[in-house]
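Left out: one protein chain. Kept in place: all the others.
Take a look at chain A:
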Amino acid sequence: MALEAGKGLSSQSSSSRMGFAPLPLRRRKSLGVSNGSRVTMMAADVVDKPKKGSKEIAKDTLLTPRFYTTDFDEMERMFNTEMNKNLNEAEFEALAAEFKTDYNQVHFVRNPEFKAAAEKLQGPLRQIFVEFLERSCTAEFSGFLLYKELGRRLKKTNPVVAEIFTLMSRDEARHAGFLNKGLSDFNLALDLGFLTKARKYTFFKPQFIFYATYLSEKIGYWRYITIYRHLKTNPEYQCYPIFKYFENWCQDENRHGDFFSALLKAQPQFLNDWQAKLWSRFFCLSVYVTMYLNDVQRTAFYEGIGLDTRKFDMHVIIETNKTTARIFPAVLDVENPVFQEKLENLVTLNKKLIAIGESKAPEALKSLQKVPVITSFVTELLAMYLMRPVDSGSLDFVDVEPQVVY
């Protein structure tokens, strides 16, 4: 999954992750890095603690990155070729061939530039980069876990689909590993084994995994390519070489998204009724809002690489929405200025919530103070949800009469 992708309600855009949720980072060497106070010395083999020298585990918030799990039995039923005649095997076989081609087999090769660049990054920007890398790595790794398990579980009922999941988990592992090596430039490492065991898993029904993961992959593509193209035009902001890899990297994300497109097409009940439209809008809204709130909270990262956070986010939202309109039966009217206005209102309300949370008032009072803010927040969200949507969908699902002009 994408570095930055918002994943469902609770998703986190990677570069934009909540800063107050440190992940278990293991210090490679005890030299040089600030932050010593966050290092805990633990025995490496204690299961419920990160390896020796790791950071404490993150506290979960609504916006923290999640790991996902799903109903694997239902997945098996859905992709059982015997039971499901709608499966477009040609599409799956074509995707399998694409993934087997393995365009990025030799792409993720590091060079000495990394270490040198990391050493130059000092001060607050250094901290932001570490956070960016760890969140990105976690997001990719969460994709790896989910896809790997799906690949394993579907092997018997649908070998082609299973193989695609396995090949996608290959990509995710590669991405996560590359990011983790990036952390080593900062003398840190994520303890992924610990992460696997220690993090809470969020359960989503397959239907919701499809919507959320589709969006996550496609929004990841748009985030990467946007950063890449921006830095190509403005190389003076190219402060860490990982961005140079984004152009090829994000093609993986885009293809992963295509696979979820095919999965959705194979389950037309998730695309063709009014409930599907409502869910589509719901997931679009969740993912866009989560990304926006996350990113606006860490403008330092985006400004650090020369981007205007809000413009960047709106561009990514608009493009992701256009892409999503190729498959979801309904998307949001994100180009309506009212949409961004309301996003901004959410930012203000979110700031208020954070301020209340950080105040020294007694907990009971805090909860009381939060009520009206949360009410306004929900009201704004609902208003955005109810904005007139844009009907959309794949042209493979169009009515028989060929009225569309290509």
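By our rule, contacts are C-beta pairs under 8 Å (C-beta built on N, C-alpha and C of every residue); 3 or more make two chains touch, one makes a residue touch a chain; residues count from 1.
Note that contacts and distances are computed from a predicted model.
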The complex lacks one chain in this depiction; which UniProt name from "NADH-ubiquinone oxidoreductase chain 4", "Ycf54", "Trafficking protein particle complex subunit BET3" or "Cytochrome b-c1 complex subunit 1, mitochondrial" does that chain carry? "Ycf54"
Pick out which of A:K115, A:K244 or A:K322 touches the chain that's been left out of the picture. A:K322
Out of A:Q122, A:N272 or A:S359, which residue would touch the omitted chain in the full complex? A:N272
Omitted-chain contact residue, chosen from A:A118, A:L150 or A:M314: A:M314
What residues on chain A make contact with the chain left out of this view? 85-86, 90-91, 93-95, 97-98, 101, 103, 106, 221, 225-226, 229-230, 232-233, 247-248, 251, 254, 258, 261-262, 265, 268, 271-274, 307-308, 311-312, 314-315, 318-319, 321-323, 325-327, 329, 333, 335-338, 379, 382-384, 386-388, 390-402, 404-406
